[in-house]
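Missing here: one protein chain of the complex. Every other protein chain is in place.
Per-chain numbering from 1; labels A, B and C assigned in written order.
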Amino acid sequence: MTDYPMDDHWHEECGIVGIYGDDRAAEQVYLGLYALQHRGQESAGIAASDGSCMEHHKGLGLVWSVFADPAVMPKLAGHAAIGHNRYSTRGKTTLINAQPILIECRTGKIAVAHNGTITNASQLRREMQESGSIFQTTSDSEIVLHLIARSRGGDIVSSVMDALKQLIGAYCFVFLTRDTLIAARDPSGFRPLSLGRHGDALMIASETCAFDIMGAEYIRSVEPGEVIIIDRDGMQSMMLPGVERKSFCIFEHIYFSRPDSLIFGEKVDKIRRRLGKKLAQDSPADADIVISVPDSGNTAALGFARVSGLRYEIGLIRNHYVGRTFIAPHQDKRKLDVKVKLNPVSGVIDGKRVVLVDDSIVRGTTMRQIVRLLREKGAREVHVRISSPPIMHPCYYGIDISRHSELIASEKSIAQIRDYLDADSLGYLTIPGMLGTVDNPGDYCTACFSGEYCTPIPREFDKYCI
Amino acid sequence: MTDYPMDDHWHEECGIVGIYGDDRAAEQVYLGLYALQHRGQESAGIAASDGSCMEHHKGLGLVWSVFADPAVMPKLAGHAAIGHNRYSTRGKTTLINAQPILIECRTGKIAVAHNGTITNASQLRREMQESGSIFQTTSDSEIVLHLIARSRGGDIVSSVMDALKQLIGAYCFVFLTRDTLIAARDPSGFRPLSLGRHGDALMIASETCAFDIMGAEYIRSVEPGEVIIIDRDGMQSMMLPGVERKSFCIFEHIYFSRPDSLIFGEKVDKIRRRLGKKLAQDSPADADIVISVPDSGNTAALGFARVSGLRYEIGLIRNHYVGRTFIAPHQDKRKLDVKVKLNPVSGVIDGKRVVLVDDSIVRGTTMRQIVRLLREKGAREVHVRISSPPIMHPCYYGIDISRHSELIASEKSIAQIRDYLDADSLGYLTIPGMLGTVDNPGDYCTACFSGEYCTPIPREFDKYCI
Amino acid sequence: MTDYPMDDHWHEECGIVGIYGDDRAAEQVYLGLYALQHRGQESAGIAASDGSCMEHHKGLGLVWSVFADPAVMPKLAGHAAIGHNRYSTRGKTTLINAQPILIECRTGKIAVAHNGTITNASQLRREMQESGSIFQTTSDSEIVLHLIARSRGGDIVSSVMDALKQLIGAYCFVFLTRDTLIAARDPSGFRPLSLGRHGDALMIASETCAFDIMGAEYIRSVEPGEVIIIDRDGMQSMMLPGVERKSFCIFEHIYFSRPDSLIFGEKVDKIRRRLGKKLAQDSPADADIVISVPDSGNTAALGFARVSGLRYEIGLIRNHYVGRTFIAPHQDKRKLDVKVKLNPVSGVIDGKRVVLVDDSIVRGTTMRQIVRLLREKGAREVHVRISSPPIMHPCYYGIDISRHSELIASEKSIAQIRDYLDADSLGYLTIPGMLGTVDNPGDYCTACFSGEYCTPIPREFDKYCI
Partner (left out) sequence: MTDYPMDDHWHEECGIVGIYGDDRAAEQVYLGLYALQHRGQESAGIAASDGSCMEHHKGLGLVWSVFADPAVMPKLAGHAAIGHNRYSTRGKTTLINAQPILIECRTGKIAVAHNGTITNASQLRREMQESGSIFQTTSDSEIVLHLIARSRGGDIVSSVMDALKQLIGAYCFVFLTRDTLIAARDPSGFRPLSLGRHGDALMIASETCAFDIMGAEYIRSVEPGEVIIIDRDGMQSMMLPGVERKSFCIFEHIYFSRPDSLIFGEKVDKIRRRLGKKLAQDSPADADIVISVPDSGNTAALGFARVSGLRYEIGLIRNHYVGRTFIAPHQDKRKLDVKVKLNPVSGVIDGKRVVLVDDSIVRGTTMRQIVRLLREKGAREVHVRISSPPIMHPCYYGIDISRHSELIASEKSIAQIRDYLDADSLGYLTIPGMLGTVDNPGDYCTACFSGEYCTPIPREFDKYCI
């Protein structure tokens, strides 16, 4: 399995896909997961139902390798399926937390795949343990399954509604029973979830780029608080109790989603280009060329170049054949990781005053190495420009959680960060500047920049571990 | 992974080991599992606790291969550990049912390993599902964990007692919590479980051959209905409500256990030799030599030879390097399986009247091939002698369950079986003859021979599947 | 192992690296191979010498995975090492042809790694077989080793010189003996080879991007016909008999080499940008935006945009997590391969007249799919622009050889290709136009465009196979 040791970015925890009404449901989900691979590379899985029997398969690794054995896909027969890509959040590569999770309960078998983080998970878990439940994983998905199983709601739909009403936090779920597909998005709408169609089949996916590969057309976003039920009788929509305001994750536009996706009703590449343009207006640089940290900074760098009038160049070459690099005891792992992955193009860099655009800085360690590499290749000046505000607070809504101490902007001033990076100048977007690029700025969560969380955060956000 | 396609034998489902009070608990459990590998070859696992943290590792394959990565064992630190070998009972090789299962519940983390079959499992599962439980596996172990978690018993020990009281059927459990090891054997005592000691450490194992490799001395059997609790304060023994009579599995002596083990207070190789002697008395054969089907018939064949005065010879060579044999479409799998695994020694067989001893016959297909092989090598006569009575009924107490239709003795008379095998004569032990070889014949279950089951058997013994 | 089923490109067969005088020679070669991974992904290997003992390790897969086992690198001790990346040229994934090949002969042990194709290999092989040689591989490297072993030249250097003089065709070699590193480039200079330095160590690599990751500085190209000998006494240079004119492979600039490399004395990204500029001059398009096929068309597209004044946009997103995709029987493999790998950004494409830039077209099947995808996303017009002339002839100098019938430009006119691609217009560079972008156009081979081969090509260029 490949891993990506260098990557100094926040990571989405998951991508999810669901489909109902296609004779080759699992194959379609497989393609959808392929398109959502950037949202999670540690494990992948698919559950499928043919109306009477439900099967699932999951494994560690990229989608293509988990399903590389040609004997696997044919076993996932049926007209309905859900799938999941997972990013490891706890440094531990283990199959136990891979999804979908498939269980049997009072109402029969249910499989679930989840993207997000339930902020009252610990409390719910504690309560359910008190009243006799057991937990085999640390996954929020297991919690929602318990809630469904315990509901006295009657049928599966009311049980799911019952369960969801008890959740606080960020979630997008796809559930599969023998004959029903259910998709749900939390009332704040933290994570994106979209609805698509191909022929008679209806599709659900974290991002619309999954629809493109599945040959489906985009219908609309699943609304915040919406629960969509799809079965042989068609599609039905129900709403969970509302919240004061929406809290779309702005980082989906900044970095998480693919630029070819439509997210929260807006095209990611458009927003990302606007972020670059705004950055050029607010933090111009007296320089010769604009380059990006590939591929995360590409689109914003194009926007920056447009507005600044500076030439856009490809100044860093990224090696895509990177896996778990052998590190000798005497070597500096971080330095090596960057060198293995990125190489400056000296013909572009040498003697130039360079604007270097990326989307965000977490610890700053990688950016520091990149600045150093550029200087070694002859860059006269390096002006770092970041197409988002400084990340100063952890995110509790579906991201690989960092502690404050791991966020350089939480510990240092911008000037100090500039010095740490050894950059000639450093420019971030402001929060208002960033919000000016989207249509409905009031609908977004900016907690990681502002510290203003949209939900109560449990004091001890200590992840239990099994 | 190796598999054993030829084997026409009933199979034990599992072997279990536990230890408390050894700084290298997991290493000792590993050795114990090595010795119990014959009880289950599909998966293996160990859970260990150092008093504050509990870790576990499990995988598909033989013990040595599951723990071959040198990075694994060092992670299983602590003074207490349990382990499990599992034999696949449902044709499906899957990690989900591997044990130990480790969960978190009200009283903290618990791991469990199980040998046996809970006959009221379906009913308990149905009841718990009704009241809101979810099931991720088809394992009886998950059921007992639910019962423990739901118990209002206060501490872990009373919860375990509570849970066990609700179980019907055959079980030996080892439980591990952060600071306690608990071992339990059902009141009928179907499966063997022994207690051993090495220095300050106390050990639990399905068979005493595990103690030999662990360097431990045998203390005594865990009694039917006994629950042993071991923690820093030492060992404590409690009893579950009794049953009318004990039901030791006689097949442990006939075939399941290793001849170097002490089971139900008796030495397996002694009983097995007595079975062969009794067989020679009851079903003598006018022949030249006695040979065995290696290795299952070896000890009984020695007994048969002793009493009959016939020469014991090694007439069949077993190939121990056998794995998943490639079978071309045109080949007869069963025939090939036998040929790959066994070869007659023509110098021993040619021109001889042969007594062929084995412990049991399930479907008869393998034995038929062996008789054919012996005849091809010049055997003048082949007299098949079986050191147990005809198996006529399925076992519901911890064995890979067969249907009646898969038991040749359930469908055919002894004369018909002889004809099917193409043997010159066929002799089985009688039930009384068999029981005469053990000290307390009244303590044994003979259901698979007599059909007299010691517990109610649910009409639909249909295994749920996930 | 990942593979890249979609890729409709010619492929370099190999990348090579050598180093002498670094205590961690193998580690450095490993890094160099990492940087040269784009030149070959099927197998990788390293041979190292500490002056008395030579070890080697090779395997199928990417560099990182071949050397992922932490026990491997420490075995490759010594101050001198060579390495090799290989691209499979015969559809057969086999370890037997992996390099370096390590043999023992009269002068001791020799390891060799090779990039290129010896055009008189069949003839040499036939001759040597006639006089008693045996061949275990189909590799040209084995041929040169035989020639060395048969040489009566005295020492290893004269034996190597002897051997090389008999070769016709394209080659860059690195040889390693216990105490000497030898690098050689054919007199025509088809393939690039560079010399670098880091401290006391001297390095050889196919491309200078390897030096960047090794922390080395570029000294100069190994000259066409030059043989460089490096040992404890330093470096020595010898020349093979010259040829009429040089024949640098222009495709190294067009596609093979990384843009951050310096090749044939010129910076690849500069030439590549010039090719795009020239293309814009010669084949302008009345369009709205310029996009590239990532990553092969990126730099040329930037050049095209500059000169044309059209906006450069990122219009296709490439999925880098692609492996051996599961293909169901009913699916169109080629179509799926493209969809899995590339997705148009609808916000960029929709309603636009698009210039689509790539470096070359081999069969045209992939390009046709891409045009279709763009049209589906709303492109009003698609103008395909190729930054090289039509490929009309096979290459016999180190490339995965195609037959004429596999080259669309060999079978169809440009107008026919345009129709096949369903493009609104199609523009290629002319040969003179292409040659105008390099400093010494007379030094380049253009055989694949013009059919004018620089060496005799054996009529039967039939590859022997073992």
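Note that in this section a residue touches a chain if its C-beta (ideal position, glycine included) is under 8 Å from a C-beta of that chain, and two chains touch if they have at least 3 such contacts.
Only a predicted model underlies this, so the values are computations on that prediction, with no experimental measurement involved.
Asker: Among the chains present in the display, which ones are touched by the chain that isn't there?
Answerer: Looking at the entire complex, the absent chain's contacts are B, C.
Asker: Out of B:344, B:364, B:389 or B:433, which is the one that touches the chain we can't see?
Answerer: Answering carefully, the residue with contact to the hidden chain is B:344.
Asker: Given the contact definition stated above, which residue among C:101, C:167, C:183 or C:210 touches the chain not shown here?
Answerer: Answer from the full complex: C:101 touches the omitted chain.
Asker: Which of B:288, B:313 or B:358 sits in contact with the chain that's absent?
Answerer: Selected residue, touching the omitted chain: B:313.
Asker: So that we can see where the missing chain sits, which residues of chain C does it touch?
Answerer: With respect to the unshown chain, the touching residues of chain C are 95, 101-106, 109, 129-130, 132-136, 142, 145-146, 149-151, 464, 466.
Asker: Take the complete complex as the reference. Which residues in chain B touch the chain that isn't displayed?
Answerer: Looking at chain B, the ones touching the missing chain are residues 2, 24, 27, 30-31, 34-35, 37-38, 41, 62-65, 67-68, 70, 72-73, 209, 212-213, 258-260, 262, 267, 269-270, 298-299, 302, 306, 311-314, 317, 319-326, 328, 330-331, 336, 339-340, 343-348.
We adopt the following convention: only the chains that are shown with their structure count from here on.
Asker: So with touch defined the way it is at the top, what topology do the chains form here? Options are line, ring, star, complete, other.
Answerer: line
Asker: By mean C-alpha position, what chain is farthest away from chain A?
Answerer: With centres defined by C-alpha atoms, farthest from chain A sits B.
Asker: Please find the two chains that have the most C-beta pairs touching each other.
Answerer: Maximum number of inter-chain contact pairs occurs for A-C.
Asker: Roughly how far is chain A from chain B, going centre to centre by Cα mean, in whole Å?
Answerer: Measuring from centre to centre gives 48 Å for this pair.
Asker: Counting only Cα atoms for the centres, state how far chain A is from chain C in Å.
Answerer: Those two chain centres are 36 Å apart.
Asker: Can you work out the whole-Å distance between the CA centroids of chain B and chain C?
Answerer: Taking the average C-alpha coordinate of chain B and of chain C, the gap between them is 60 Å.
Asker: At least two other chains touched by the same residue of chain C: list those residues.
Answerer: Answer for chain C, listing residues that touch two or more other chains: there are none.
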